[in-house]
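Complex shown without one protein chain; remaining protein chains in place.
Right, chain A next:
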Amino acid sequence: MPLDTISTYSHTLLRQDGRRWNELRRITASISTQPSSDGSSMLTMGNTVVLCTVTGPREGRGQRDNNNAIVETDLNVAPFASIERRRRTRTDKQIQELQSTISSSFQSHLFTYLYPRSLITISLHVLSLDGGLLVACLNAASLALVDAGVPMPSILAAVSSGIIVPTDDSKAKVEPVLDLNNAEEQELAYLTLATVSGGEKQEDKVSVLMMDSRVEIAASTGKVEAMLATGVDGCKEVRRKMEDVVKKHGAKVMMSRR
């Protein structure tokens, strides 16, 4: 293809949408978008739009854990989200995998021992999809849980990172790229990771790491290391943006109480 990322990147060092390798897409977010729920947020990463509402901690039904709260996720991808219309049912395997990934991420991330025998329900609605589905869901859920007041060590920030390998020379220098869109996800190997801030003067910790692509792991090539390093730095940037949103909303709340 004359216009794909692999063939044009080596000449211009710019991606198809004009970004450089370490630039995020435009991220806008807002919290408390739905006042009737306990926590809510709306996140836009490029052309990916996700709405999230959090209900709980509330009384659990059925299964109960006497020591921790249970986190469950309901992910709904709208039929109009992609360019091609497609209606996904609840039994879609990809949806179920994403739901369990998000549930287990926040089950270990939140301080669930403070709410025994409770249930926290995360409802995610994907309105538009342009790459980074798991990334946007984790970020939106993080913001909604902050809005709901659920204690956690820090905002769980997620990002995707990929690798550009020229097809003619697999030994060439690796070129990592950050925050892939849908077209780039189709042609590049990529992974999704989310990190938790380590606090003052400590490194961030990786909470979520998911990769479905085939990449050489050999240490001499450094492909996986490049993707991980790029992703961790990208997560810092994403967390800074999300923390700005929370701070602005907090200042607005304090202003309205005066």
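Please note the rule applied: contacts are C-beta pairs under 8 Å (C-beta built on N, C-alpha and C of every residue); 3 or more make two chains touch, one makes a residue touch a chain; residues count from 1.
Convention: contacts and distances are computed from a predicted model.
Colleague: Would you kindly match the missing chain to its UniProt protein name, picking from "Protein HGH1 homolog", "Light-independent protochlorophyllide reductase subunit N", "Ribosomal RNA-processing protein 42" or "Proteasome subunit alpha type"?
Modeller: "Ribosomal RNA-processing protein 42"
Colleague: Which of these touches the unseen chain: A:8, A:30 or A:76?
Modeller: Selected residue, touching the omitted chain: A:76.
Colleague: In the full complex, which of A:12, A:36 or A:256 touches the chain missing from this view?
Modeller: Checking each option in A:12, A:36 or A:256, the one touching the absent chain turns out to be A:36.
Colleague: Tell me which stretches of chain A touch the chain missing from the display.
Modeller: Touching the chain left out of view, chain A contributes residues 34-37, 47, 49, 51, 53, 55, 74, 76, 78-83, 85, 87, 89-90, 123, 125, 127-128, 130.
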